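Every protein chain of the complex appears in place save one, which is left out.
Moving on to chain A:
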């Protein structure tokens, strides 16, 4: 897997999201929001790929993945 931040993609597993709002509240750059009680990307351009959302999501519903895992 490529570890360069720029190559990472922010991914969401909507079925697993329970809408707890933790990732939204602790994202340092306000990338995320809740829509109908599910996480959604409000502004991907602000994402620094810091990975804090992934670290604190209790349901593994948001994560950064290397680009080759896209397929």
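Everything that follows uses one rule, which is that a contact is a pair of C-beta atoms (placed from the backbone, for glycine too) under 8 Å apart; a residue touches a chain by one contact, two chains touch by 3 or more; residues count from 1.
In this text, contacts and distances are computed from a predicted model.
*Asks:* The chain that is not shown, which UniProt protein name from "ABC transporter permease", "2-oxoacid:ferredoxin oxidoreductase subunit beta", "SufE family protein" or "Pyruvate dehydrogenase E1 component alpha subunit" does it carry?
*Replies:* Matching "ABC transporter permease", "2-oxoacid:ferredoxin oxidoreductase subunit beta", "SufE family protein" or "Pyruvate dehydrogenase E1 component alpha subunit" to the record, the invisible chain is "2-oxoacid:ferredoxin oxidoreductase subunit beta".
*Asks:* Taking the full complex into account, find the residue in A:7, A:33 or A:65 that is in contact with the omitted chain.
*Replies:* A:65
*Asks:* Using the touch rule from the top, list residues of chain A that touch the missing partner.
*Replies:* The list for chain A reads 1, 11, 13, 15-16, 18-22, 25-26, 54-61, 63-65, 69.
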